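What you see is the complex with one protein chain gone and the rest in place.
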Amino acid sequence: MDAEKLGSLERIDRRWIFLILALVVGIAVIVEPVFPDRAGELVRPIFDHLDALPAGTPVLISLDYSPSSAPELEPMAAALTRHAMIRGLPICFISLWPTGNNMAERLESGVLREEYPAAEVGKDWVVLGYQAGGELLAHAVVDSLGARFRSDVRGVPLNELPALTTVTGLRDFGLVISLSAGVPGLKEWILYVGDAGHVPLAGGCTGVGAPQFFPYYPRQILGLMAALKGAAEYEAALSARYPDSVPATMQATRGMGPQAVAHLVIVLFIVMGNGALLWRRWRSGRTA
Amino acid sequence: MILLLITTVLLVALIVRSILLTRRGRLVNVRPLTPVEEMIPAIDSSVASGSPVLFVPGTRDLDSMQTVAGLSLLDQVARACAERGAELLVLVNRSLVMDEARERCRIAYASVGRGDDWNDDNVDYISDDPLGFVARVDGVIARRRPGACFFFGFFASESLLLAEGGHQVGAIQIAGTASAVQLPFFVAACDRTLMGEELFAAGASLSGDAALLGSLVGQDQGKWLVLILLLLGTALVTLSALGWAPAGEVWTVLSGLLPEG
Amino acid sequence: MATLAQREDGVMTVLAAVSTSVDIWVSAVLTLMVFSFLWRDNSFYKFAEHLFVGVSAAYWMVVGFWTTLWPRVIVPLFPEAVTVVRPDAPVGSFEIMALVPAGLGLLMLSRLVPRLSNWARWPTAFVLGTTAGYAVARYIRSDILYQIRAAIGEGLVLHDRAGRVDVGESLGAVILLIGTVCCLIYFMNTRREGRVTTPAARIGLMVLMVTFGASFGSAVMARISLLVARMQELIGTWLGLI
Partner (left out) sequence: MIRLRPQHLLSFVAIVLVVASFIAPPGGDEPRGVASLFAFADSQFSSWFGVLAVFAFILGGASLLRTHGRRVRRREGDWKYSIVTLVSFLVVLVVGLGKFGGPPGLTGDPFSPEGWLTRIFSSVLSPLHATLYSLLAFYVASASYRAFRIRGWESSVLLGSAMIVLVGRIPSIDSWTDTWPTVFGFLRMEAWSLWLLKVPNTAGQRAIMIGVALGIVTMAVRMISGLEKGQGGRK
C-alpha cells in the first residue's frame, strides 16, 4: 500500500468509527456471541470463599443499588444467589437503599422461585429488606442484627426464621457482600463493618465506581466484582464448577458479547492510528 | 475537631499573610499555566476567522465553587473579547448562573469602555437539565462554528459530549474542571486542560493581580503543611508497625485528632 | 403463487413483532433523531434538540415549584394552601422565617425591572457567601484531613493475613506514597527549579497521565453499556428482533 493511503488512516473521518461501532454493537446485540472467560484474581477469592463454607452457614447480601444500576449489579446478585443455593447456604438480603426491597423481589421471582422451586423463604433465604440509616445502619448491626431489624419484610419475627437461627450479629455470617452502586454502599461497609467489625467482606460495584475500591483489595475486602466483567467472571467460575446446576449462559456472560466486540473495535482503531503514525515517521525518516 | 480548627486557622492565616505580603511589594514567581496562556491567542484566532467564542461555566449552580471559578475566568475572557471585538456566546444551564454571568460580562465590557457592545442575550439560559443543555450546546456549536470553546467549571458526563462536539468543528478547545472523574475525557479530547486545582488558580493567574497571585503562594505553603503531615504520619505508623512503641503512642494521639470517614 | 404467499407471510411475522405502543414509537423515533447527529447536524436532530430543551426546561421548573417553592415558601406563608394539595391535611401555622428566602427571591426578580435591577446583587451576594462559607470547613475536613488519613493508611510495611511482611503490597504502598507526593508537588503554584522538585514534578505528571489513561479505559465499559441498552431497546422492544 502506498504511503499516502496508509497515512490517511491516521486521520480518518470519525464517522467511520461511529458507523463501525454501531454496526458491530448492533450485530452483537442480535447474535449474542459468547466469549469464554474465567474468574480472575479479584473474583476468584469470593467464589472460593463461598465454595468452602460449610453447608448451612448463612451469608448476607446487601443490595445497595437501584433499577438504573441493576444491569451491572443484578447479574452478580443472581450468580451469588445460585451459588449459595447450590451449596445450601441460606441467604439474608438486606439493603441500605430504599429501592432494595424491589431489587430483592426481582431476585426472588427471577431466580429463586424460578430455578429453585424447592427452596423455601424463611429457611433457604430471607429478605430483611431496607432500613433507613445508611452507614449508621451497617455500623449498628455488626453486633446484633436485632438492633435494627425486628422481622423480615413479610413481618415474620427474626427468631422465627430458621435461616437465621445461628445468627446474632454480622460476625455469624460466613460472608458479607455489598453490591454497591454509590453512597451508601461498599465503602461504608468497608469502613464500618469490615475494618471496625472484623467481618469477612466482599463487594461488587459498577464500572464507574470501580477505581475507588481497588485500593481496599486484598487487605480490607477479600475480593471485588467490578462491572459486568466481574459478574461474567463469577458466572464463568460457577458454570466451570457446577456445569449441570446452572443455566448454560447467564445474564452477564451474554451481556459481555457486545462489550467485548466494542472494546476490540476501540483497541483496533487505536492500534491502527498509531501504526499509521509510526509508518509515516519511518518513511519520512528514510527519505530524510 | 481540634485539628480541623487548627488546620483551618493555619491555612487561612497563611493565605491572608501571603496576600498582605504581596500587597506590600513582595515579588511572586508563579508557575505559568499553559492552558491560561493559550486562551488569549485562541480568542485572537477566532477574531481572525470571524467566528464566535463559546464559554460554558460548568453545569452546576452557583452553590458549586467550580462554577464560581469558571465565572471568574469569564471575567477575563469577556474583557479580552470586548477589547478585540470578538463575539462572545455564554451558554448556561442555571438561571442564577445566567444572571451572574450577564452581570459580569456587562461589567467586563464596561471596564474596557465597550459597554454598548454588550447584549444580555449573548448569555443564553438553555435548561436546567444537563443533557438537554448539552443537546443544545452541541447544536449551537455545529451551527455557529465557534473558533474557540472554553469549558470551565463542574462537568459530569457532559464533558466528553461537549468536547467532541467542539472538536468536530475544529475549534481550539480549552477546558478546566476539578472533577477528577471527568478530567481524563477533557485531557483526551481538548487541546489544553486545567487540571484540578489549576482551575481555581487560573483566574488569579490570568488577571495578573498581585494580591490574587499572593494567595497562591499561601496555598502552596498550606500544601507543604499537608506534605509534612502526610510524611510524618506515614513515618510514625511505619515505625510503630516495625515495633517502635513511642511512635505508636504519638500516632495514637495524632490520629485521634484526625476525622474518621 | 405459493412463494408470494410465503413471502407475505414472512413479512407479516416480522411486522407482527414490531411494537404497537405509541410511547415506544415516540421513544424510538426520538432515539434515531438524536443518533442522526452523529452523521451531521440536520433537521431531525434540530427537532429533537428543540423539543428536549423545551420539555426539560419546563420539567425541572415544575419539579422546583412542587418540591421546593410550594412546601418551603407558599405553605409556610399561606398555611391554608396545604389543603389545595391534600384536602384532609391539618392546617399549620404561619412561619415568619419563610419570609427571608421569599424576600431574597423577590429581590432576585427585581432584575426584570431595569430601574431596580441593582437590587438583584444582594441575593447573589448571599448565594456566593453561602457557597464560600460552606466550602471552607467541608473541604478541609473531608478532602484534606480525611485524605491525609487515608493516605497514611497502615504505613509502608504491610502484612498479609498470615502476619508475614507482604513485599508486593508494601512496595505498592511506597510507590503510592511517592506518587501522591510527586503529584502534589507537580501542582505547586510557585515551583522553583530544584534538584528534588523538578524531577518530582515530572514524575507527578507521569502519574497523572497514568491515572487519566486508566480511568478512561475503565469508564469505556460503562459507556458501552449505555449504548447496548439503547440498541436493545431499539432492536428488541421496538422492532422485536431479539
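Here the chain labels run A, B and C in written order, and each chain numbers its own residues starting at 1.
Simple rule for what comes next: a contact is a pair of C-beta atoms (placed from the backbone, for glycine too) under 8 Å apart; a residue touches a chain by one contact, two chains touch by 3 or more.
These figures come from a predicted structure and were not determined experimentally.
Colleague: As a test of the contact rule: which chains in view would the missing one touch?
Modeller: When the full complex is considered, the omitted chain touches A, B, C.
Colleague: Which subunit A residues would touch the chain omitted from the figure, given the whole complex?
Modeller: Residues of subunit A in touch with the missing chain: 12, 14, 17-18, 21-22, 25, 35-38, 40-42, 210-212, 214-215, 217, 229, 232, 256, 259-260, 262-267, 269-270, 272-274, 277-278.
Colleague: When the complex is taken as a whole, what residues of subunit C touch the one chain not shown?
Modeller: These residues touch the chain not displayed: 22-24, 26-28, 30-31, 34-35, 37-38, 46-66, 68-69, 72-73, 84-87, 97, 100-102, 104-106, 108-109, 111-112, 121-130, 132-140, 143-144, 147-148, 150-151, 172, 175-180, 182-184, 186-187, 204-221, 223-224, 226-227, 229-230, 233.
Colleague: If the hidden chain were put back, which residues of subunit B would touch it?
Modeller: Answer for subunit B: residues 1, 4-5, 8, 11-12, 15-16, 19, 61-63, 65, 68-69, 71-72, 74-75, 94-96, 98-100, 103-104, 107-108, 121, 124-129, 131-132, 134-135, 143, 157, 160-161, 163-164, 167, 178, 180, 183, 185, 187-189, 195-201, 203-204, 207, 209, 211-212, 215-216, 218-219, 222-223, 226 touch the chain left out.
Just so it is clear, only the chains that are shown with their structure count from here on.
Colleague: If you average the Cα atoms per chain, which one ends up farthest from subunit B?
Modeller: A
Colleague: What chain lies closest to the overall centre, CA atoms only?
Modeller: C
Colleague: If you average the CA atoms of subunit A and of subunit B, how many Å lie between those two points?
Modeller: 36
Colleague: Quick check: how many Å separate the C-alpha centres of subunit A and subunit C?
Modeller: 22
Colleague: Which positions in subunit B are in touch with at least two other chains?
Modeller: Touching at least two other chains: 181, 260-261.
Colleague: Provide the list of subunit C residues touching at least two other chains, using ranges where the numbers run on.
Modeller: Only 154, 215, 219 qualify.
Colleague: Mind listing the subunit C positions that touch subunit B in their complex?
Modeller: My answer: residues 34, 37, 40-41, 45-46, 48-49, 52-53, 55-57, 59-61, 64, 108, 111, 120-121, 124, 127-128, 130-132, 134-137, 140-142, 144-146, 148-149, 151-157, 159, 177, 180-181, 184-185, 187-192, 208, 211-213, 215-216, 219.
Colleague: Spell out the part of subunit C that touches subunit A in their complex, as residue ranges.
Modeller: Subunit C residues touching subunit A: 35, 38-39, 154, 158, 169, 176, 214-215, 218-222, 224-225, 227-229, 231-232, 235-236, 241-242.
Colleague: Which residues of subunit A touch subunit C once you look at their complex with the stated criterion?
Modeller: 15, 18, 21-22, 25-26, 29-30, 71-72, 206-208, 210-211, 215, 218-219, 227-229, 255, 258-259, 262-263, 266
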